[in-house]
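Below you'll find the structure, written out as structure tokens, and then a few comments.
Then we have chain A:
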Amino acid sequence: MNPQHARTVTVSHLARIEGHGGIHVRIVGDVVREVNMDVFEGSRYYEALLKGKHFLEVQGIITRVCAICSASHTVTALSAIEKALGVEPPERVLHLRDLLELGATIESHALHVFALVLPDFLGFESVIAMSAKYPAEVAFALKLKQLGNRVQQLIGGRAIHPVNLLVGGFGRLPAPADVGSLRDALRAALDPLMGTVDLMASVAVPDWPAQPTLYVALKPYQDAYRLRGDMLCTSRGEVYAVDRYADLVREHTVEHSHAKHSALASGESYMVGSLARLKLWGHLLAGRGREAFQRLFPDGVVDNVLLNGRAQLVELIYAVERGAELCNDLLAMPADAGKPAEYKVRAGRGVAAREVPRGTLFHEYVLDDDGRVVSANVITPTAQNLANVERDMRRAVESLIAREPDIREQRLKLGLEMVVRAYDPCISCSVHVVRDG
Partner candidate 1 sequence: MLISGRIPEDAPVRSAPRQLPTGPNPYLEAPARIMRCSNLVPDVRLFDVRFVDPALADGFEFRPGQFVMLSILGVGEAPFSLPSSPTRRGAFQLGIRRAGMLTDYLFDHVREGDVVGIRGPLGNGFPVEKLRGADLLLVAGGLGMVPLRGLLQYVIDLRHEFGRVTLLYGSRTPDQVLFAQELASLARRGDAEVRLSVDRDDGQPWTGKIGVVTELLDDVEVDPARTYAVACGPPVFYRFMLERLVKRGFGKDRIFLSLERRMECGIGKCGHCAVGYTFTCLHGPVFTYWDALNLPELVHP
Partner candidate 2 sequence: MPNTKPRVGIFGLTGCAGDQLQILNCEDELIRLTQRLDIVDWVMVKSENDHACRLDIAFVEGVVATQRDLDALKEVRARSTTLVALGTCAVWGGLPAMRNELPREVLARAVYDKGAAHLDTVEARPASHFVPFEILLPGCPIERHEFLKTVNALLAGTRAELPRVPVCWECKASENLCRVVYRGEVCCGAMTRSGCGARCPSHGVACAGCRGPVEEPNYDANITMFKDRGISWMDIARRMETFSAPVWMKLGLEQEVRRESPAR
């Protein structure tokens, strides 16, 4: 092969991801010169739009950054605003929000693992095509996704863009009977879900994008696998308080994209999401979640983003199991424990972070005396991952070419797309994020 032979690989419109993006790779000889993930989703400037808005409008606006993450944005925004206002919502409210978040996780992971990623590994162009060969699996995945939606419907009032959540509480608390039947449905889903672990374990995961990676996730607020917390940890052992997130995470614009990229203050790229959470806190898993973790990661988490699908399945099992547990806790609470917290409007700054399906999500708001937004900043998991996506794509191309110098463009493209999809990127989320003012 001519060492000066230059070629470009372009995926003009990435399929099976949420939003609009493409890939552009330039290879000269066996050197990968350029790897770009372009995001050409139109910008909607949410943070600028928020400026001057009353804090009560914030959640309704910010939830629309992205549908699949809408519950996560809503909950995180509310938590940040509550911090700014000094509101402490009652226990039941926090439980219900956690449950909502678990519902979102179930829906999102079920969709991603079964409908977007599995077709890749099993060799189908889409879940529609896959359903002809694996009708039972697809039907089950849909049922599972529906269950996630049912949780969001019950607690948020709608599967997408919840309406029932308020600063300090809820518009209407779900009826105990509904919580009870939800718990039963979650419990009933657990066994069949465990059944899919074998299918997942049987799928060979290629290692060509594997390389040492830095992971970031929130430290759980309890000594268990949990999706919220106030400390941010890296797999290297650094710890930051969430409201000092800016010391750890830096954002910058890049020429080829409508999305901003993040990196650590040190300039290194990192990964957030299921794999990162398992890497840092997988040992805290209990019950069926632990079982699945041990079967799918017998040697613990190893660096390879293509394993993210497995990690999501582990979390799916965790979410179903934990969801049923939370329902039980909720049912045991006294009836009047969910009254919205009272509060006074005041100026302040609030930062909140949560572990949402795709990774760590940050919301920061500064409010003035009237409760109007002075500045807003949202950093989404996808924006944080983008730099790492490009890093892994580079690695993938390099090792694919090294293994197979005459590799066909089609294979390269598929490889690149698989890397991108493994991250479960949410393009809508990744644009219009960032600090204002």
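Selection rule: all candidates are chains of the complex that A comes from, given by their letters.
Keep in mind that, in the parts below, contacts are C-beta pairs under 8 Å (C-beta built on N, C-alpha and C of every residue); 3 or more make two chains touch, one makes a residue touch a chain; residues count from 1.
Here the structure is a predicted model, which is why all the values come from computation and not from measurement.
J.: Which candidate among 1 or 2 is in contact with chain A in the complex shown?
T.: Candidate touching the shown chain: 2.
J.: Considering only the defined contacts, which chain A positions touch candidate 2 in the complex?
T.: 13-20, 40-49, 51-54, 57, 60-61, 64-68, 70, 111, 115, 119, 125-129, 131, 135, 138-139, 142-143, 145-146, 149, 157-161, 163-164, 166, 171-172, 252-256, 258, 260, 417, 428, 432, 434, 436-437
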